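Removed from the display is one protein chain of the complex; every other protein chain stays in position.
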Amino acid sequence: MLTFILHRLLWLLPVLIAVATITFALMHLVPGGPWDSNRRLPPAAEENLNRRYGLDKPLPEQFIDYLADLAQGDLGVSYRSLNRPVSAIIWDGARVSFTLGFIALLVAVGFGVPVGLLAALRQNTVIDYASVGFVSIGASLPSFVTGMLLLVVFSAELHLLPTAGWGSFRQAIMPVLALSILPAAYISRVTRASMLEVLQQDYVRTARAKGLREQVIVMRHVVRNGMIPVLTVIGPVAAALVTGSFIIEYLFSIPGIGRTFVTSIGARDYGVIMGTTLFYAFVVVLFNLMVDILYVFVDPRIRYQ
Amino acid sequence: MTLKLRGSWLWLLVVAVAVAAAALTACSDSDDDGNGGTTDGGDGLAADQTLRIRLIGEPTTLDPQLAAFTPDIGVVKQLWRGLFYYGDVDLSIVPAAALEIPTVENGGISEDGLTYTIKLRDDLTWSDGQALTAEDFEYSLKRLFDPAAGGGGYYYSYYTDIIGGQEAVDGGSLDEVSVSAVDATTLEIKLSQPRATLLTLLALWPAYPVREDVVSTGESWTEAGTLVGNGPYVLSEWAHDDHITLTANENYWGDDQPTLETIDYRIQPNEGAALIAYDNGELDMTPIPLTDAARFADSPEQIQYAQLATLGMQFNVTRAPFDNVDVRRAFTAAIDRDTFVNDVRGGVGQATTSWLPPGILGYDADRGKDYAFDADQAKQFLEDAGFPGGEGLPDITLMVGDSQSEALSSQFVQEQVKRNLGVDIEIETLEGATFEDRFLSSDFQVTLGGWSADYADAENWLPSLWGTEASNNISLYSNTQFDDLMEQAAAELAPEKRADLYRQGEAILIDEDVAFGPIYHNVKNWLAKPWVDGIAFTEADSETPGDWFFTRVSIKEH
Partner (left out) sequence: MREAAPPAAQLELRAPLLYRSLWVDALRRFSRNRIAMLGLGFVLLVAVLALLAPVIDRYDPSFQQYSAINQGPSWDHWFGTDALGRDQWSRVVHGARISLGIGLLTTVVALSIGLTVGLAAALGGRSVDNVVMRGTDVAYAFPELLMLILIISVVGSSFVMMVIAIGIVSWPTLARLVRGQSLSLQERDFVLAARATGAGRVHVATTHLLPNALGPVMVAAVFAIPLAIFAEAALAFIGLGIPPPAAGWGRLVADGYVGVRSSPHLVLFPTLAIALTMVSFTFIGDGLRDALDPRASRNQPAKERISRRRP
């Protein structure tokens, strides 16, 4: 097990370097630069800026400089938020997005798994259709539509909830709802499918034949085994939630990293783009690793050499 | 079956109850209800003098010598006062940190108009109590040309009449910049040629004073807690990407003492959500999205007023077919501006055929009358150009960025050209920075562009944008007659003569050469709660109406 973890962690480095290289290349290939806006900077000013931030050096040299700084933990500064350290920007944004995403994940799993389980146990009854259908309807709309609807209903019409910002519990309700609907539907669907498949298994039939009570069967066999595919799904869902959704953060004015990232791409804010991409890559790889580890613990049939 | 059934129901129930309970208990921690307080703050003023406004985005910087975008400038204006300021909504210049307006009579301006000797008030202080002297102004104005500071910004180029300025930006010594503190209350500025607008320029943000020991603390000196200004407000909190809080400066020396105690900026990029926030009582002022213009047309809370801004078709006059003046005439005359402003924009705007907006000296109400909307005339122009009925025209692409308003305007223009000229043009929509890159390298045939004034003078509209050598000449327009007029106007001090010279210049630009196809002047359309009193809006507001005069605003009891 330990060697497995170590092996995967060692792969982290080449993955990050590959991501860094591709991002750096793409960033500079895309037309437009950090100083572009709808009026031209005086040419001397542009020269001064490029010289100050090392943007007048040849690209390979810039890349090596970046890697060298990175090795020392220096992610550089932002241009859009002039001279603010990229690490501070990522830290501030990621904290917010992570909290929001984590709560949304809890809600999604907290609703999705029981609903899916219920639907599986009561397959093809009204309860099955109603519960899965209900969750799916919320998931059949693009997230910005769901978000806007929530805003219109709860803020504009009912004046119950605040529209903007981040900080209090009330401000988090709508974004969490909007964010968790799609994953909840997806998780409930996967749970239902997986539980259904387990319910067909011979060992469940055997357990019933043995005369075990239904609830024991469900708890000990069905849920345990049925959760495996659900866990694999939760991994990427969690990673996506935690890295922030631009649309939700834009609509609800949440200072998260999803919004910062998209804005930085539009602004060609190189430092933030690189830093955030590496951060994302790190999170995704880490989450995949955690899921794979979890997998091993939950399903003893899986063996990794 | 029963227990497990109850088990999963139970789980669902628990989660639901937890969420509901938390929501209910949190209902009491309302920190964004409207201005609390029906208690009298005296004179009918509310007890809580807080103004809550929406900011369209996170400011790039709060460094006055580098502030470039509207959120930056809007906030900077509250934190500092320069030598001069706008006296009233007519944008007249009055002394602020200066003691009096320098003139030739009082010796403030030398006979040849090249030396300004400005006396400062002797009661100037920074917000932390320290004295503000002419040395601070010397440091700040020199800093405007420092390649590591203002020399990397947009605005230093307006001040390059100051001897030594341009050289410093190019790498020369800052000591050569001819701004010097003769003594603690006297500042001397030497110009290379007379400049009629110098006093106005000294009222703008690039000329605001910063203190050397504050700036030297490092790159993050603009954060709350380290930033020190001399204006009516102080930066008490800057939660990045979320909100900015300003509080009244106790050590403010100025005559325009603020009544507001707090200005609360909420950063809310989505204007639809901002409108909902306004409805919900979370904001006191917000812009009206174009799509909702009709709904608020008769609202008593609406504030609508003209801006010094022009939008229209920006031609690359060196690229076919827009290198042909008759083609430009044809396109300009093919646009039904009145329908655009009245029907499509719901009346928000002012149709125009002029480049300069009304309010700028040199504006001529008859400018461009030959190109008012007339489909037959437009077709005639096209025939004059050698393309009767559009035959022989190369493919034409209208290049725009990805904003909603550009999508709307470009589709309108496309349809107008098709209907009134019989010409089919393509719309090329580019992602933001991709568009800017092409735009700034003039790599397009025609685009939707325009200008929004930095300050209310024709000098900001003509030479820097249309002069042959001007760095901001995106259209690649060049006309030596025009350049000559601009040179004359630059050195002219008498207002009427200047206005006349600029008027003549615009006549060449628009009436003769049709270098730009104007469509409309923009108009600000905002909402303000009835308890916000004293809003003094001007044509040169940055973002929020009245943001030059927030010191006049107060919150009434409500």
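A and B label the chains in the order they appear, each numbered from 1.
We take it that a residue touches a chain if its C-beta (ideal position, glycine included) is under 8 Å from a C-beta of that chain, and two chains touch if they have at least 3 such contacts.
These numbers come from a predicted model, not from an experiment.
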Looking at B:156, B:412, B:444 or B:549, which makes contact with the chain not pictured? B:412
The listed residue (A:2, A:29, A:71 or A:126) that touches the chain absent from the view is A:29
Selected from B:404, B:441 or B:481 as touching the chain missing from the view: B:404
Residues of chain A in contact with the chain not shown: 11, 14-15, 18-19, 22-23, 26-27, 29-32, 123-124, 129, 136-137, 139-145, 148, 152, 156, 189, 193, 196-197, 199-200, 208, 214, 236, 246-247, 261-262, 265, 273, 276-277, 280-281, 284-285, 288
Could you pull out which residues of chain B are in touch with the chain that's been left out? 1, 271-272, 275, 289-292, 294-295, 339, 343-344, 401-404, 407-408, 410-412, 414-415, 427-432, 434
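By definition in this document, only the chains that are shown with their structure count from here on.
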Roughly how far is chain A from chain B, going centre to centre by Cα mean, in whole Å? 37
Where on chain A is chain B touching in the complex? 30-33, 36-45, 48-49, 51-52, 77, 80-84, 89, 92-93, 107, 110-111, 114-115, 117-118, 121, 148, 151-152, 155-156, 159, 162-170, 173, 214-215, 218-219, 250-253, 255, 259-260, 266-268
Interfacial residue positions of chain B with respect to chain A in the complex: 1-5, 7-9, 11-12, 15, 19, 22-23, 26-27, 29-32, 58, 60-61, 63, 66, 68-69, 147-148, 151-154, 156-157, 166, 169-170, 219-220, 239-243, 266-270, 272-274, 276-277, 279-282, 431-434, 436-440, 449, 471-472, 474
